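Reading through the structure tokens given below for one structure.
Shown here: the complex without one of its protein chains, the others still in place.
Let's look at subunit A:
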Amino acid sequence: MAAPMLRWCCPGRRFAFARVGCGSCHRRGPPTGSTSNGKRGQSSVAQQPHITAQKPRKGEPEWAAVVGLEIHAQIASNSKLFSGSQVCFAAPPNSLVSFFDASLPGTLPVLNRRCVEAAVMTGLALDCHINRKSLFDRKHYFYADLPAGYQITQQRLPIAVNGSLAYSVYVGRKPSQMVTRTVRVKQIQLEQDSGKSLHDDLRSQTLIDLNRAEGQLRVDANISVHRPGEPLGIRTEVKNLNSARFLAKAIDYEIQRQINELENGGEILNETRSFDFKLGCTVPMRDKEGKQDYRFMPEPNLPPLLLYDSGSLPSGADPQQVINIDQLRERLPELPRVTRQRLVQQYGMLPEHSCVLLNEVGLLEFFQNVIKETRAEPKKVTSWVLNTFLGFLKQQNLAVSESPVTPSALAELLDLLDRKAISAPAAKQVFEELWRNEGKTPAQIVAEKKLELLQDPEALEQLCRSTLEAHPDVVMDLKRGNPRAINKLIGLVRKATLGRADPTAIKEVLERQLSS
């Protein structure tokens, strides 16, 4: 469920973090889904429960799981949240560290305007209430990769609250069985990232990289189970999940573990766990001894963050010094839900196809670029992009950006197909050639491989006639009433044309010759 939002709010790699606490619906239970009670929790605290059913046992009410997510997503910004240092993926360790980042005594945080704008835009995209005044707090703990001994965050009054995100999920095996669900967002807060620790167990050393973390996404999942109607269960927190796939696996595992524990008379401890992706299970984290008291206090070096709208903007305010929410709203890109609706309307696409186009990074742009350059029907383009192109990518585990086939090349190929210069099977062959990426255009491949359709009607007439003469037995078979015999004849002609004739055209000629 988190994927669309995160994709939207973290398109780049940045150290400044928007921390998004939000509730999640988590489905388990029988594949039919028939026992889902679909009830929503009333609580407005960090865990915003959607409650779904577990497989009921005889005589016992079903289990319900409550899941709340804390999503850490990097903001696309050229510099860090509180310092002028650059952000750059895979930069050498500690090469992008300002004096503030190193927490040298006497340095002060300076809020990065771009990060505030990104947080406001995320809040708007997630339908949040944007707080006109928000505050920064210090959260204290000692850790080697936290050089100041505290992290600057927004604990008390965050920049945005009370949002929601609607998303579609498949409920059955058929792609058309999609339903829309809504997840509620409790708050969005700006938070400084800690550094990165690299543990060298052999030499019992820890190396610290203060460039800050390079992961785009990190999720902590809070999970509890209870029986509907009873108070919420004790929760565990599974930390540092870095992909949607692991997140789902960890939640599935943790829910089942808690149910098993409770059904066997055990109890759930309020603890922090980590997900072992190799074993596919969650395990208690060893370095936590009981609860931490983070000793929150206001960050005295950052004044309250004030935001304005066009109505409240102080007259004569320096535009560089104030942030106008209304202006940012105008700058919002088209949101994914709107894009999906537009695709369906504009191209007559199936809703599930619009989902696939948006779920793969760069695929929509690729699709739109092909559409722009080809005369082929949108439906044809959709089919080629989603079946052939995406199929090849998946097979080789490549991202759209790594594709050897450019949108222009595919567009040219679809044009050839559209004006019947080549047959559909020949087009597939050309695509395979393009994928080998030998720098040839579709037209060049068609010419080299002699894949163009026979354009000379006389030649086709001639080939058909000689095929009929050479196979009197098949012709007899056909005349005795075997309808499949015509396909055999078509196949023979195609073979004779080296695949360069359109089967429909062949059939026409054959039928005319046979009836004359």
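Assorted remarks:
Note that a residue touches a chain if its C-beta (ideal position, glycine included) is under 8 Å from a C-beta of that chain, and two chains touch if they have at least 3 such contacts; residues count from 1.
One rule holds in what follows: contacts and distances are computed from a predicted model.
Protein name for the hidden chain, per its UniProt entry and selected from "Glutamyl-tRNA(Gln) amidotransferase subunit A, mitochondrial", "Transmembrane channel-like protein", "AP-3 complex subunit sigma" or "Cytosolic Fe-S cluster assembly factor NBP35": "Glutamyl-tRNA(Gln) amidotransferase subunit A, mitochondrial". The chain not shown here is touched by just one of A:Leu302, A:Leu335 or A:Val474, and that residue is A:Leu302. When the full complex is taken into account, the listed residue touching the unshown chain is A:Pro105, out of A:Pro92, A:Pro105, A:Gly316 or A:Pro483. Mapped onto subunit A, the footprint of the missing chain covers residues 99, 102-111, 138, 140, 142, 144, 147-150, 206, 208, 293, 295-297, 300-303, 318, 321.
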